[in-house]
Every structure is written in structure tokens, then in C-alpha cells.
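The complex appears here without one of its protein chains, the remainder shown in place.
Think of it as A, B and C in the order they're written, each chain with its own count starting at 1.
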């Protein structure tokens, strides 16, 4: 199996400069550790906890910015889409379309995304068992698209809490598609701060290390130079300056995990 | 408080005749028991477990059929919408727009639905705590629309299982809006049959009776004359011929519950 | 089916006077509403969250006190036991031995309790599915004792939270034994206050009403004239002066539920 890919970036696009700064530093860290790097950012946060949550640059400026980051930093780019209509323009600008967890069962979204021919990263809904993912895979495959990634981002565990079940990783890998561990959303505390989600940033490296030792294709992490002042997901984003050491540790664990693959 | 409303109908529209048959029988049962009745059916099942699940009549024929049922049987009609674009045409045809549980956090959907001026019934997501509903209410209220219903339909409880927390009912009632108990979806077993959801039809009256004794504005139930051969949700729909007795029991419990309201 | 029984009393025995006061007031309320009444109190709290939690009168004085309450107020008495050795002396003093939820799988406890010939009330563990209770019943029945009650007291739901699944009631009733709803412990928040459990007293009537409408043999409730100053379980005990109205409401719901029994 190939070495680990790191998918990382800020929760929300803030500006071209900011995106390039983060993409640049992450690429450097990944190059140093031998990881492939994919830049990640959202142009619109369509399902904020509350109406007053900031939604971002919007699709037009957002996609332009993402495309520019990809070109200038020379990295593949991932972004999330929120309706059928967004899939085609997003696929023109970025390499990987991400289906948000809440929307992972919306058949028309999956078909529209699949039809673009882009790589599709589906986040497993917080309400879904890992063995339900083949049904979702089949929807995408029906478009002829077999470039699929499946992401664990935590499962509802009582109220305002998620739990990441490590069994989900090899379970989803049985589809034959690469599995991604979302280390920062799985430590979210949904709605845990009333008008916004809380989070436990300190546990994100726990999730990343655990998943890599089990064996995954990629780790997804949101990162920011100043999470507490970021427009969204601050409580669970990882400090940008802690990423080089974390990525390096993950690559060391990955080498062992890939040399001794787990099979169910 | 006003007596209980019953929202009931088949999971999926099959034909005008079929819808009228069910609406007619339900209206008769509700009239006999003193309950207000609202007909419910879906014109499209947009998030079936698997691609091969039947999706229904489609929006054009579906909305026409729903409107005709409302007129001919003289009952208010509820249906669920699946995108911003569907809200306006659906509101022309029916009285109540329902936001599916998976979509309850999609801001643009909530705003589009609110802007129609129709009554909006939001199903609480399986991943949401009841005290997160005020954030959703605020999104709809921002459109000036204050005709809102909030529905409990079960919360994720491990894999392939939901649990209905009765505390959720008075908790959501603190918003000031009527609360609905969805007695049939809360006994679904999501993905529990591999390519489709399982269900425990026998427990639907358990949920309905419990909720009414706590005190709710309405009970939502899917019903069919032959659930095992229905195009969707068969395992959790209630047999149509069992509805008159159930509605009658619920109205008796409701009279006691309303005479002795619970307050938190 | 016979009318509802109310099992109620303080979490912990404080003194003979106090126990008689509560038993007396509860008996009066139950007589007025037509409910059978069983007094409940613990002589030892053997599994307090923290070491500094008060444990009570102890077994010798406690059992004497319980016996005296039973005689003087003329009511059956229930208490919980914590080891095999406690079963026989407790059965000499009271009518019903209760197996705590954490201990419901301890085979030797169940056999020792069963062997006394007393009625045995087993609380379903917070970690147990309702369909696992027949295995526990079989352990007790192996002693020849068929005087068994099964109690729902909530299931672990994420951290520091329980949820009461109303489906559990008819599910456990399939054993043929009476089912009890513990309306106050099912609203506990275990460990929710650090060194002690929190609770949501305001939701106890929600649990009681819901369960009675589904159909149960008894409701179990802890009550105190001043819960906030009680030695244990204060946050979830019901105010004693609210019990007469609650019991009366429950009896009205019970009459309807028993007239129209639910069967699975």
C-alpha cells in the first residue's frame, strides 16, 4: 500500500493569501515527512449550527481561490459541495469533491458528484454504521465513477458527543476504496456550545495516531495558525505550528502499519 | 391546549386512488375519535438506503396528487421537500412542508421553506440533541415565518438502531412551538436489512402512547393497508385497519395529559 | 391486569421517624388514588460515586428500621442488597429484595436472593439490552423462586447520560413477569457532578407518565420532602408534596392503558 496522504487546511476559506500560507506550510511539512499532501478548505458552510455563524467566501470567489491555491502551491485540492448544482462548477476548480456527512444519503447529490468524474470523498454520516457504506458506494459507481474515498468522522454517541470507532476503518476498507480518518471533526462536540459546536482539539492527534496504526489511506485534519479566532470549528482545529511534528509521527506509524497490514 | 392532531398516511405516494383511500379511512377514524387529521405522503424518497429503492411519483405528478387528496377529502396535507427549489412549488400544493431529519441543519433549505409562508415541520436530526432545536427555529423565524412544528423521530443509538428519548418532547416544547412524535420512524432500524431499513412496527404504538401521555401537539404515523408490500418503510408502518383503535386510545390518553399538563 | 403499584421512598434511610413520615404520606396519596403502595429505602449505598458519599444507617439498624416501617404503616417494604450474605437477613426484614443494576449479572447474588423465597426485583443493568433479561430470570427461577419483578432504569447513552427506551417495557414483559419503570434513576446523570451523580428531577414525571401509558405493573420513584438536602440522589428525587397529584395522574393513565393492553 502507498504511504499516507495528509488532507489538511482551514475549516473555511478566508482569503487567497491565507489559504496559500496554510497550503504552503503544510506542503513543506508533508514533503519533509514524505507524505502526499492535499489542500482542503470550504467555500460555504451550509449547515452552521446557528444562522449567525459565518458562511465564507461563497461559491464564485471560493472556487476561484481554491483553483489558484492548487496552481500556485502545486497541490491537489478538496472542497465540499452542498447541492447537485454545485457539483459541476466545483469539479472544474478542484480535484476532490467532498460529500458532507449530513448529506451522504442524498441520492441525487451522489449521482451529480459522481457524474463530474472528479474524485468523490464521502463522509460517513454520524447516523450510519460503517457496513452501510457499500450502499453509498453503489450509488456513485452507478455513474461509472470509481474514484471514491470513504471518511470516518465520528458517530453520534449520546448528546453533543461523537465517538470514533476504529473498527470502522478496516470495515469500510472492505469496499476496496481508500479510507480516510477525519481526526478533527471526530472530536467535535456538536452543538456543545449552544450556538456553535465545541470541540476537543487536544484529542485530534489521538484519533490520527490511532487510525494510522490501524492502517488508512489518508488522514484529514483542519488546521489554523490561530484556531481560537478562526471563523469556524476553532475548538477542534489543530495549531498549524504543531503539524510538522504530528505529520512526521504519523508517517513513522504509517510505515509500520503498511508493512504489516491488518486484514479482517 | 388543543386536542391531539394525527398526521398519517403512506410512506410514499402510490396513486391518487390509493392516497384517497388511506386519507378517507384515516379521516373517518380521526373524526370518530375527535382528533384533527392531516394527510401525509412523500412524492420522492430522495435518500433511500440503496439506489434500487423506489423513489415514487416524482414532484410534478406527486404535488398534483397531494393537492387533489387535500381537496377531495377536505384535509390539510403535509409532504417533505428535499431541496431549496422544491419548497415554493410544494407550498403551492400542500399546507405543511416537512424538512427531513438529515437536512435539518441545511440553512438554505430552512430559509427557502420558511419564505413560502407554509407551516414548516422540522424533523430533529438523528444526530441532534433536543436543546439544539432553538438554533433551527431561529433560522426559520428569520424569514418572518412563525408557523413551526418540531418532530422527534429518534436519535442514533449505537449502529442500526434509534432510541426515542421522551425527555425530548417537553424540552422541544420550551421553544413555544407544537411538538410532534413520529411514532413510526422512531422504530426504524436504519440500514438494518442491508439494502434497506428494517423496523419494528409492533413498537410504534408504544412510542405513540408514551408521547401522548407526556403531552404532544401531534402524533405522526405512517400507515398502509399492506405494509409488507409497500414500496418503502414497510417494516415500521402500522396496519391501516389497526389505526381506528389506536387513534381512539391516543385520544383518551390525550384528554388526561392535556388536563394535567407537564411543565419543566 | 391489576392496577398500578407505586414503589416509593427516599434514596437512603435517614431515621425511623423520617421513613415513617414519608411512608405515611405516600400511603395516604396511594390510597386516595387507588394505587397499591410499597415503601422503598436503602440501608447502605454500596456503590456511591465517591468515597465521601454518605452510605446510610448500615444493615443492622437499617433492616430493623425497615421492618418497623412495614409494621407500623402496614405496607410491603423493598430494599436493595449488595452481597450474597445480605440476602437472607434482608429477606427476614422486608418483602422485596432488589438487585442493583450494576450487580444484575452476578450469578451468586441472584441465586442467594432467589433462595430466600422473597420477591426479587432485578434492575436491568445500564449496559444490558432488554432481551438479555430472560437469562437473568432463568438464574433466579433455578432456585424455584418465581416471584420476580424486572425494572427499567435507563441505558447508558454516551457519557454521563442515560436514556429510557420505552420499547424495553413490553419487551421485558414477554418474560411473563411484572415490569417496573424506575422514573427517577432513569433521569440520573451518572457522575455528572464530578464527585456525585447529577439528575433531572423535572423529567421524572415524563418517564412515569410515558411508561404507564405503555402499560407497566409498577412505577418506582424516589421522593423526599427536601431533595436538595437529602444525603443522596437529590438531583433526581421528586418533591414529596408533588407526589399525590402525580400518583393520581398515573392512575388515570393506568386505567386507560390496562383497558387497552398493548401486545407485541
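Observations, loosely collected:
Note that in this section a contact is a pair of C-beta atoms (placed from the backbone, for glycine too) under 8 Å apart; a residue touches a chain by one contact, two chains touch by 3 or more.
What you see is a predicted model, and the numbers here were worked out from it, not measured in a lab.
The residue from C:20, C:36 or C:49 that touches the chain not shown here is C:49.
For the chain left out of this panel, the touching residue among A:57, A:149, A:179 or A:207 is A:207.
In the complete complex, the hidden chain is touched by one of C:83, C:115, C:174 or C:225, namely C:83. Among A:59, A:96 or A:169, only A:169 touches the chain left out of the display. Here the missing chain is touched by one residue of C:191, C:231 or C:244, and it is C:191. Contact between subunit B and the unshown chain involves residues 157-159, 161, 163. Although one chain is not displayed, subunit C still touches it through residues 46-51, 55, 82-84, 102-103, 105-108, 125-129, 131-132, 135, 138-139, 142, 155-156, 159-160, 190-191, 195.
Against the chain not displayed here, subunit A makes contact via residues 155, 157, 163-167, 169-170, 187, 200, 202-203, 205-207, 209-214, 245, 249, 252-253, 256-257, 260, 262, 264.
Keep in mind that, in the parts below, only the chains that are shown with their structure count from here on.
With centres computed from CA atoms alone, B is the chain lying nearest the middle of all the protein shown.
Once the centre of each chain is set as its mean CA position, subunit A and subunit B turn out to be 33 Å apart. We define each chain's centre as the mean of its Cα atoms; on that basis subunit B and subunit C are separated by 35 Å.
Multi-chain contact residues of subunit C, defined as those touching 2 or more other chains: 157, 163.
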